[in-house]
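One chain of protein is taken out of this complex; the other chains stay put.
Right after this comes subunit A.
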Amino acid sequence: MDQFLQHLVNGTVLGATYALLGIGLTLIFGIMKVVNFAHGELYAFGAYVAYALVSLLQMDYFVALVLAAGLGLLLGAAIEFLLLRRCRLENIDEVMLIMIGVMIIMQNAELLAWGGVAKVVPTPFPQESIIVGGIYLSPTRLFVLGAAIVLLLAFYLVIERSRLGLAMRATFQDEDAARIVGVNVSRIYTLTFGLGSSLAAITGALLAPVFVVTPTMGDLASLKAFAIVILGGLGNIRGAALGGFALALIEEFGAAYISTAYRDAIGFLVILVVMIARPQGLFAAKERVG
């Protein structure tokens, strides 16, 4: 029973970060119809920002987190503004090629800048786990869970309660009508891409002290993010949040009770099954942002 609870806790911590990653990707897809292959690279970018600031510049970890989110926002907005705004978003092939190009450039830039050796970001929290009822909780992971939940709630409030979120949802539903009532749709796109990227970057920075930082970490993050988004239904934000928790728990329990070696494979196997049996996603009543 302790073992089961331990896996449940671990899966939940991981799930909260998967949810953040998935929401960023599904937001960009839902509003802009852009399949963002560079999403995982923004996650890696956030992790490297944490490495550069904390490990190299000895900066405070919490300040580094905020900066990672801010720089991710700027980088995402810049990608949209410089590359996507110039092409017609309807042309899916062109957009996909651009995003694959961005992915390759970012990944190689990381390799060039930091080398292929895995980097470690020190945690500001004590190393000893807290033991509650036989379950081991590392303070770092507890912080990751708390921060991820706060971010999920903040994001929910932005989308559901703010004027910007309302304009985003309106643009997603009817771009022309949104223009008619005075929404600057180009700006919504830039902000959407920036916000989605920022979520990926802060997730990378949050997890940097938990895992190690490598130039290829973005690949797996992208794959996972796509898996989560497919689980939740494309463009479905609530679905992506649930999909993130679902994938993490499947992985965790799969690793525990089936085989650790196939940890990632089990997750993707479930995705295949979902795509065959329920292509609209597990949690999709209808496609929507919000």
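Brief remarks on what is shown
The rule is simple: contacts are C-beta pairs under 8 Å (C-beta built on N, C-alpha and C of every residue); 3 or more make two chains touch, one makes a residue touch a chain; residues count from 1.
Operating definition for what follows: contacts and distances are computed from a predicted model.
Missing chain, UniProt name from the options "FAD-dependent oxidoreductase", "High-affinity branched-chain amino acid transport ATP-binding protein", "Acetolactate synthase" or "Carbohydrate ABC transporter membrane protein 2, CUT1 family": "High-affinity branched-chain amino acid transport ATP-binding protein".
Among A:Ala68, A:Val121 or A:Ala167, only A:Ala167 touches the chain left out of the display. The hidden chain makes contact, of the residues A:Leu5, A:Ala177 or A:Met275, with A:Ala177. Interface residues of subunit A facing the missing partner chain: 163, 166-167, 169-170, 173-174, 176-184, 288, 290.
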